[in-house]
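Left out: one protein chain. Kept in place: all the others.
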Amino acid sequence: MRLSKEIVDHVADLAQIRLKGEERERVASELSRVLEYVAILDGADIEGVEASWHGPRASVTRMDAPRPSLTRAQALANAPKVREGMFQIPRILGEGEEG
Amino acid sequence: MPYQVVVGLEVHVELKTKTKLFCQCANAFGSEPNTHTCPVCLAMPGALPVLNQAAVELAVKAGIALQCTIHCHSKFDRKQYFYPDLPKAYQISQYDLPFAEWGHVNIVADGQRKQVRIRRIHMEEDAGKLNHLGQSLEQSEGSLVDLNRAGVPLIEIVSEPDMTSADEARRYLTELRAVLSYLDVSDLRMEEGSMRCDANVSLKPEDYTGSLEDLPRVEVKNVNSIRNVGRAIEYEIERQSERLAQGQRIIKETRGFDDARGRTYSQRSKEEANDYRYFPEPDLPPLVLDSSWLARLQAALPMLPDAWRERLESLGLSANEIEVLVQDPSQIQFLQEAMEMTTEVRALTRWMLADMLRLLNERGLSFAQSPVRPAQLVELLNFIADGRISGRMAKEILENMFVSGESAGQLVDRLGMAQISDDAVLRGQVAEVIAEHGKVVDDYHSGKERALGFLVGQVMKRTRGQASPEVVNRLLKEALGSSVS
Partner (left out) sequence: MSPVDDSVKGMAERVKTGQISAQSLVSSCFQYIRQVEPKVHALLAHDEELAMEKARALDRLPLSERRELRLAGIPLVVKDNLVTEDLDTTAGSRILEGFRSPYTASVVKRAEEQGAIVVAKSNLDEFGMGSSTEHSVYGPTMNPWDFSRVPGGSSGGSAAAVAAGMAPLALGSDTGGSIRQPAAFCGIVGIKPTYGRVSRYGLIAYASSLDQVGPLARTVEDTALLLQVISGHDPLDATSAQMPVPDYLAQLDRPLQGLRVGVPREYFGDGIDANVKMVVEDVLERLKQEGVSMVEIDMPHTQYAVAAYYLLAPAEASSNLSRFDGVRYGLRVPAGDLRTLYQRTRAQGMGDEVRRRVLLGTHVLSAGYYDQYYVRAQKVRALIRRDFERAFEQVDLVVTPSAPELPFALGSRADDPMKMYLSDICTVTANLAGLPALSVPAGFESGLPVGIQWIGPAWSEDLLLRVGRMVERVVVRPPWPKL
């Protein structure tokens, strides 16, 4: 069940991580090993089992009361590039996204 | 081959809460960039979401009003994609268990009542805003990210593909907006983006028997007015028909709408579906609604447009009047308050839709902002009913009420506008006018009906308009009748 290069490329694209040529090979074989190992789960009898939930089982909500936000300076303090009080990014090529 | 138009709409509505969906930053429009942000909505490391109870309440209200089944058990999921307006690189949304499903909106199209089904409503957070530097996205030297809007609560209302024309889509949106406006859950301003619409348009061949889902569908994104949604759909119908007529196939894609040119344009091909990698949001417990809370919420809902239509119809209002009234919840609110003080509903609605509406429009005000409150309008109308003032006086008084803020009673006194309807007082005036205008009296007796009007006018003039025209009319007829004999 070795991962194909196509799958590795697809996954790297989804994760937005650039992999160089030889890294693709290595990642493919490392991930394949893990996936071979986890195939052990195929032996578990999960018939009729509900997926597990880890936290509280009922909603935890808060009141609709505003609290002071960060100052703009605080919000932008760690930003690699700032302009006009906003985070600056280079141009977006090729595609739109949901707004 | 003839085609049937298939339209489904996805409407995003920003909820009118004080704070964002998952943090306590203010939910405010139009502030300086990045002044309503915190670790949570900036997706700072370690920050966690906590659900806003008020957003749940507004969302559920909308679900009930749109006749949905409300699920007492729903959950949040992460929808994942990288984009700079989405700081966590995932949007907290609801995927396979939305809080509301299976609702509907009633519309009237081509004189027929029709139901447009709502498939689902789910809660999710809004994204931030990108400001592109330079002329366009393509030529841009970059963009600037403002995250004030990131995390603002939204509901997404997904209709079934039940609409078959641009007109039906417009009517659906108009009615949807009317229903939501009664609940006061959102500002519903399409031009500010607090209500946004994506239209899915496809053409179904008459002999097609497959699933509507499998038809090649074009999604027109983010159209900024109800009118433009109609235009975009009309354009798409035409564009797609032409392609099909030329033997081309329709490509499944996302398109934008160019308002100035009235055309849609391709944004992104959807041939390769996005892989959003939805999975349950581990930071948020499931959304569990208490059934007694739900019942209380339902009981507290205001009367909705359809119910008002029925009520106003039973009171004898015309279909036209009814439609104008129900479109604006502030009118209905005004009407409702006034109706608690008077039974003269016809007079009330006539005055509201004529003089009140004109005076408010001149000032750019809604009924909610009207300086003349329901009780004051009712007082004015009561004066007319009592015969204390004439309709014409009332118009003048109403204008004055808008200007000075005085009540009808105060203005009647100040302007000395009380109507004279005392027979004894008016008989003298009538006798004098008859005596002065012998020629006109003769005309009257020779059958000239207009002569009576002249004589009424003379009495009105002598009384500076305060005489009751009806009384003067009667007294003149009495006097003229007797003088003949």
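Order of writing sets the chain letters: A and B. Residues in each chain are counted from 1.
As a convention for this text, contacts are C-beta pairs under 8 Å (C-beta built on N, C-alpha and C of every residue); 3 or more make two chains touch, one makes a residue touch a chain.
Just so we're clear, the structure is a prediction, and the values are computed from it rather than from any experiment.
The chain that is not drawn here is touched, among residues B:Pro87, B:Pro305 or B:Pro374, by B:Pro87. Within the entire complex, the positions of chain A that touch the omitted partner chain are 3, 7-8, 10-12, 14-19, 27, 30-31, 33-34, 37-38, 40-41, 43-44, 46, 49-52, 54-56, 60, 62, 70, 74-75, 77-81, 87, 89-93.
Of the residues in chain B, those that touch the hidden partner chain are 39, 42-51, 78, 80, 82, 84, 87-90, 145, 273, 275, 277-279, 282-285.
We adopt the following convention: only the chains that are shown with their structure count from here on.
Of all residues in chain A, only 10, 14, 16, 53-67, 69-72, 75-76, 83-92, 95-99 touch chain B in the complex they form. The residues of chain B lying in touch with chain A in their complex are 17-19, 24-26, 32-39, 42, 50-56, 81-86, 91, 127, 130-131, 137, 140-147, 196, 221-222, 254, 256, 267-268, 275, 277, 280, 282, 284-289.
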